[in-house]
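Only one protein chain is missing from this complex, and each of the others stays in its spot.
Chain IDs A and B follow the sequence of writing; residue 1 opens each chain.
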Amino acid sequence: MQPIALITDFGIADHFLGSMKAAILSVNPKATIIDISHEIPPGDINAAAVMLLLCRKDFPASTIFVAIVDPGVGSSRSAIAIKTGTQFFIGPDNGVLALAIKKTGFPSEIRRLENTRLFRNPISATFHGRDIFGPVAGHLSKGFAFNKLGPVQNTITQGASISVKVDSRKVAGNIIAIDRFGNCITSIEPVHLNKLKAGKLSAVIKGRKRLPVCSSYDDVLEGKPLGIFGSAGFLEISINRGNAARIFRLNRGDIVEIQGE
Amino acid sequence: MQPIALITDFGIADHFLGSMKAAILSVNPKATIIDISHEIPPGDINAAAVMLLLCRKDFPASTIFVAIVDPGVGSSRSAIAIKTGTQFFIGPDNGVLALAIKKTGFPSEIRRLENTRLFRNPISATFHGRDIFGPVAGHLSKGFAFNKLGPVQNTITQGASISVKVDSRKVAGNIIAIDRFGNCITSIEPVHLNKLKAGKLSAVIKGRKRLPVCSSYDDVLEGKPLGIFGSAGFLEISINRGNAARIFRLNRGDIVEIQGE
Partner (left out) sequence: MQPIALITDFGIADHFLGSMKAAILSVNPKATIIDISHEIPPGDINAAAVMLLLCRKDFPASTIFVAIVDPGVGSSRSAIAIKTGTQFFIGPDNGVLALAIKKTGFPSEIRRLENTRLFRNPISATFHGRDIFGPVAGHLSKGFAFNKLGPVQNTITQGASISVKVDSRKVAGNIIAIDRFGNCITSIEPVHLNKLKAGKLSAVIKGRKRLPVCSSYDDVLEGKPLGIFGSAGFLEISINRGNAARIFRLNRGDIVEIQGE
């Protein structure tokens, strides 16, 4: 099985998602499709890039990811597929795939999608999810040869990067995503803490509010805040049974620091 | 494969959609179900009819569409299935299927769903998606004979129609749907423009605002409006990387005209 996993900004109220799935299943009636999210804010390439980064490792090694946030649809931006290890990534070349690719640790092969025999015919100027990306994913999931998708491209567009500053006293990152429960996922990973002196760690938000870094929500009392390395491997700012983003008015981009004792 | 494609006003917060899918899979455990949308506003028959019109052609030729917006559930309205070409359409006979059927170009055979052996037992008075429409779709997807669903019915209820007025100087249509990105889909199709003199076309909204008709969003600058024949084959009013419905305060029903030079 090569499941096809979808991230888009299509929402679920319009017919777009259904039409794209119809396009996939028209090519491969046995395709297994997994929805990651379709609630990326319209045109928010960075939000989709971060989401793909957060969940990529949760998927089978053979997964074909399709990420479509494509405000430049119909323009000259290229459509690409990337092979890293045994996973594939398909989408517009606008940065939506960049963060996840960088983290795979595998070399990447990039192909521009130019094999028009794989596409829907005719191709619209406004809906390449249905006309190009979906059909190509369907063909790949049936074993179509990656190197026949189109010519090699050497680099991909880098979207917004996520950054972490490390020194011997502290590590500074940013909030890169906020989930439904108000947990604020930062760019800080365990590896960034290597230079800090061993001992008790604190997370600092808003430049002054200091929270303990714990290993379980219940390490603090109900309603109390904490830092915790969450399920995607990044430090998160949370409140035990509460909504940290709302209580502390945290937003994407806000700085979070980790300090040793 | 005969996929089953669903449009309803059930939303996704309640258990209705899951229960209807359970009913389908109870009949045909191997059914392939594609969600088109479940966010039709409660009781908005016309919105569902238009959505089915916009996406029908995107689906495989063997698709079984089930469209349930059914404010009259439990009343005397009949439940029907329609065969046109190789596609099937199932739903209440209240107009929800009418626009799509009219456009297929195939003759239609209409059957009233009266073969109670196919239904869930007992049948509730309030949830025919689970008790009638879902199970019937499940049986059809397993190859159950269409002509054994129930007696022939000669006509179906026509819901709201969509109209276009054509003369030699202009074509006037209406906004029939607005998508998540603020694109305003009108009732105007390329065929309606045949009588206009060749040359540059303009779309006129609000009776005076004049937009160029283009073939790609990027034919205008970012933030600029345009008319464009969209992915469903209808003229749309859009803004390149913007939200036309919001900026111009456009609503379903608003008039859009196309004028030649």
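Rule of thumb we're sticking to: contacts are C-beta pairs under 8 Å (C-beta built on N, C-alpha and C of every residue); 3 or more make two chains touch, one makes a residue touch a chain.
Given the structure is predicted, the values throughout are model-derived calculations rather than measurements.
Asks: Among B:6, B:73 or B:99, which one is in touch with the chain left out?
Replies: Selected residue, touching the omitted chain: B:73.
Asks: Which is it among B:43, B:151, B:190 or B:253 that touches the chain not included here?
Replies: B:43
Asks: Determine and list the chain B residues touching the chain excluded from the picture.
Replies: Chain B touches the chain not shown through residues 9-19, 21-23, 25-26, 29-30, 42-43, 71-76, 124-127, 130-131.
Asks: Could I get the residues of chain A that touch the absent chain, sorted low to high?
Replies: 1, 3, 5, 7, 12, 32, 34-39, 51, 54-55, 58-60, 63, 179-181, 183, 215-218, 228, 230-231, 236, 241, 243
Quick note on the criterion: only the chains that are shown with their structure count from here on.
Asks: Can you compute the centre-to-centre distance for chain A and chain B, using the mean CA position of each chain? Integer Å is fine.
Replies: That pair's centroid distance is 32 Å.
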